[in-house]
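Take a look at subunit A:
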Amino acid sequence: MEKIVFYILALIMIVAAIASVTSRQMLRSVIYLLFVLIGVAGIYFLIDYNFLAAVQLTVYAGGIIVLVIFSVLLVHHIEMELEMAKLSKKLITGLVCLIGLGVFLSVIYSTNFNVVENSKTTDVSDIGMGLLSYGAGGFILPFEVISILLLAAMIGAIIIGKGDKLTKNDDTL
Partner candidate 1 sequence: MDILSLFVIVPVLTVIALVFSKGLKQARIISMIGSFIQLGMAINLLFAYFRERAINKSVMLFTQDTVWFKNFNVHYAIGVDGISTALLLLTSIVVLAGVFISWKTDDLPKEFFVSLLVLATGVYGFFISIDLFTMFVFYEIAVIPMYLLIGIWGSGPKEYSAMKLTLMLMGASAVLLVGVLGIYFNSNADGGVLTFNILEISKVHIPFEAQKLFFPLTFIGFAVLGALFPFHTWSPDGHASAPTAVSMLHAGVLMKLGGYGVFRIAMFLLPLGAIEWSWFFIILSATGVIYGAFGALKQTDLKYINAYSSVSHLGMVLFALLMLNKTAWNGAILQSLSHGFMTALFFALIGMIYGRTHTRDITKLGGLLKVMPFISVIYVIAGLASLGLPGFSGFIAEMNIFVGAFQHEEMFYRVATIISVSAIVVTAVYILRVLGIMLMGEVKNEEFLDLPKVTWFEVTGIMLLLIPMIGMGVAPLWLSNMTMDSVGPFIQGVLNHL
Partner candidate 2 sequence: MIAGISIYEIFTLTSILFFIGIYGFITRKNLISILISLELILNASAINFVIINKYLYPDVLQGVFFSIFIIAVAAAETALAVAIIINLYRQISSVEVKDTEIMKY
């Protein structure tokens, strides 16, 4: 059952991802990305990281995607078709990516992972304890750093978005 679900998810994600990077319409591209992100959340659910899945859904699918959609709507007409790269560039990039993929996969498949069989379920409190613990293996410092980062990013975003012109004299553009 889970296997089938995984395959379905994987299929959706790959198709959606490919569609996302090849679609010529911005908004569709974003929506395809949403599918991928939801698929990622699905994977998290499958491996019993429910909290993570929830975060993924709220922050990514909920927050980031909306943000992106807004920006898309702000800067684009809905029907506008995106300019695409040259075919040769696409082919070369595709080739490089395929080779890279081949390298990755061959390395992965030739590595013998020491998989530990388990069916442990992680609940939110574990994560909370881990994140906020001061002791060994505690992540309080990175947590705080991330908090500051988020704050900084927020302020930055506001300041940038506030809309002072970057340069005063437009004729240089």
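In this section, contacts are C-beta pairs under 8 Å (C-beta built on N, C-alpha and C of every residue); 3 or more make two chains touch, one makes a residue touch a chain; residues count from 1.
On the choice of candidates, all candidates are chains of the complex that A comes from, given by their letters.
What you see is a predicted model; the values in this text were computed from it and never measured.
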Chain touching subunit A (counting every copy) in this complex, out of 1 or 2: 2
Contact set on subunit A toward candidate 2 in their complex: 1-3, 6, 10, 13-14, 17-18, 20-22, 26, 29-30, 33, 36-37, 40, 43-44, 46-49, 51-52, 55-56, 59-60, 63-64, 67-68, 70-72, 74-75, 82-85, 89-90, 93-94, 97-98, 100-101, 104-105, 108-109, 113-120, 122, 126-127, 130-131, 137, 139, 142, 146, 149-150, 152-154, 156-158, 160-161, 163, 165-167, 173
